[in-house]
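Removed from the display is one protein chain of the complex; every other protein chain stays in position.
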Amino acid sequence: MAAGQLESGATASDRRRKLMDKFMTGVAYFFTFIAIAVLVWVIAYVIVRGISVWSPAFFSENTALFGDGGGIYNAMYGTFVIVLMAIAIGVPMGIMAGIYLAEFGDNRLGDFIRFIADTMAGIPSIAVGLFMYGLLILIMGWNAFAGACALAILMLPVVARTTEGIIRLVPGEIREASLALGLPQWKTMLRVVLPTAAGGIITGAFLAVARAAGETAPLIFTILGSNFFNSNPMEGAMAAVSLYVYQASSSPYQAVQEAGWGAALVLLLFVLGLNFIARAIAFTQKQN
Amino acid sequence: MERNKTKEQTSKEKATPKRESQTEQRQAGAPMEHTAQSMEVNGLNAYYGGFKAITDIGMKIAPNKVTALIGPSGCGKSTFIRTLNRMHEVARGGRVEGEVLLDGVDIYGKNVDPVQVRRKIGMVFQKPNPFPTMTIYDNVVAGLKLQKRHKKGELDDIVEASLRQSALWDEVKNKLNDSGMSLSGGQQQRLCIARTLAVEPEVILLDEPASALDPMSTMKIEDAMLELKKRYTIVIVTHNMQQASRASDYTGFFFIEDMGEPGQLWEFAETEKIFTRPERKETEDYVTGRFG
Partner (left out) sequence: MLSALASRFNLLKQFRQGNFGDAVFKILAYFFGLFLLFITLFIMYQLLFQGIPAIREFGIGFLWSTEFDPVQQQFGALQFIQGTLVTAFISMFLAAPIGIGIAAFLVEIAPERVNRVVGFLVEMLAAIPSVVYGLWGIFVLAPFLRTYVEPWLIPVVGWIPGFEGPFRGYSVFTASLVLTIMILPTVAAISRNVFQAVPRDQREAMLALGSTRWEMFSQAVLPYAKGGVIGALALALGRAAGETMAVTIIIGNARRVFTSVFDQGATIASVIAGNFTDASGGVYISSLFLLGFVLFILTLSINVAARLLIRATSTGPTNPTGGF
């Protein structure tokens, strides 16, 4: 009797349950497959369309939104300058905020600010763009600095929360040993805790930068976009790769759309590259 | 009524003397019917990935008896008991060699479904783990609801019988719709026992069921166990020597020779023998409290 009952599908109800289990397992596989298939579809398509546009001229000419299209030289410069400035502004501020949360944030104010940081990470980037327009552009005119500020604000909560998490992981003994030697808190932080946590903080920063580099919405309100090369980040409209992709997407000219794919590939490789680097740093960090 | 009919049918089908005597022992009014079965373990090894946790275990588990497993921590008692209803393989890297027979059928056999194995061999865990989102009532019927549709009245009967057998009924009969988490730790553990009983298993495995509980709760669970063995085959892992000597009929002593070595079944015999005249020195040292 027991022999039969230990086998599967002894009764109709068992068979039905078994079938349901198999079916739902299949569904889970299928959904995972869908996600990966879409990922491959998007990336492969961008690569195929983009690579056909790439040429030396594509990287050395300025953008054009009409006729035969152009290159993305000025846009790459713009993205580079804006992202660099955003890092310079956003990363140190984010790290300081993270230090605050980790070192002084174990109270109600800290909890509240932590909560704000988490919610801030979900604020639409377009709102930050509008904010910058109202704050700086209305006074200064179009400029890349305001765009960088907007991206920096978007990076802030990510860097802050990652930094906090990493600092909290630094073993208490390391800190205590340093404090016991008579080093004040700030020196302990600067010479002991931060170096120990550096790998993790850099990982977080890279991820935040990757996110910011792909952002487009805030740039519409700050750098406007331009078909000319502008080296001055403090004055005048500027081009950026992400912004150019947006503008190309609504262009009626076939050649401009093609250039858009080329720019999209540059953007995609840049952003995915930053993600890979962040992962690699996190991985080697874990190995140690 | 219907359940009684099934009972008659099944007992006719496999009318062995052992089971008939058991039928007589059934309490009147209890809507359950049970057929305790023996288990037999031969040459059993269990692994976690590359690590061999227990080696070459052989044991006969008698029906309607309590078999206690004792031994120092980390010697593989819990791993062993989890191989008895195929819970070991749920852990990452969990793997088993050898055979475990339930009434002569290898539960690791080719066509055997672990789901059916676990339905027949229930398990109560170290830490009480009622389902926190369910009421007391729903906790008890959680396993039953998986199998087939039951009538409400039928379920009510099973809930009462299961809670009575686990000695919890009087404490919870007026609050069956409260959350299972509203109970004390000891009550939660008895709720978990009731939940296991409700699916009418043949063997019940208890993995240190009282280790997280106070002495009063422990006593209650032991009392429940003495009642339960009339209907079930029971295997219990325990750290508590008094509990093993008081409540069990057979005792297996697990021992690990050296760190990193797999655990072994060092000695297995009637409880009385293990505690009064064990054959091996390590067993004696352990039961007399000289180590562990």
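Order of writing sets the labels: A and B. Residues in every chain begin at 1.
Throughout what follows, a residue touches a chain if its C-beta (ideal position, glycine included) is under 8 Å from a C-beta of that chain, and two chains touch if they have at least 3 such contacts.
Computed from a predicted structure; not experimentally measured.
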Omitted chain - touching chains that are shown: A, B
Residue of A:Ile36, A:Met140 or A:Ala198 touching the missing chain in the full complex: A:Ile36
Residue among B:Met87, B:Ala224, B:Leu265 or B:Val287 touching the omitted chain: B:Met87
Identified contact with the non-displayed chain, of B:Asn111, B:Thr133 or B:Gln242: B:Thr133
Touching residue (missing chain; options B:Gly143, B:Pro262 or B:Pro278): B:Gly143
Interface with the unshown chain - residue positions in chain B: 85, 87, 90, 92, 115-116, 118-120, 122-123, 125, 127, 129-134, 142-143, 146-147, 192, 195-196, 199
Absent chain, residues of chain A that touch it: 17-18, 20-21, 24-25, 27-32, 34-36, 38-39, 41-43, 45-46, 93, 96-97, 99-101, 103-105, 110, 112-113, 115-128, 130-131, 134-135, 153, 156-158, 160-161, 165, 184-187, 189, 207, 210-211, 213-217, 220-221, 224, 242, 245-246, 248-250, 257, 260-261, 264, 267-268, 271-272, 275, 279
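Everything below uses one rule, namely that only the chains that are shown with their structure count from here on.
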Inter-centroid spacing, chain B versus chain A (mean Cα positions, whole Å): 52
Touching residues (chain side chain A, partner chain B) in the complex: 1-3, 5-10, 13-14, 17-18
Chain A-facing residues of chain B, complex: 10, 13-14, 37, 102-105, 107, 109, 111-113, 115-117, 120, 146-148
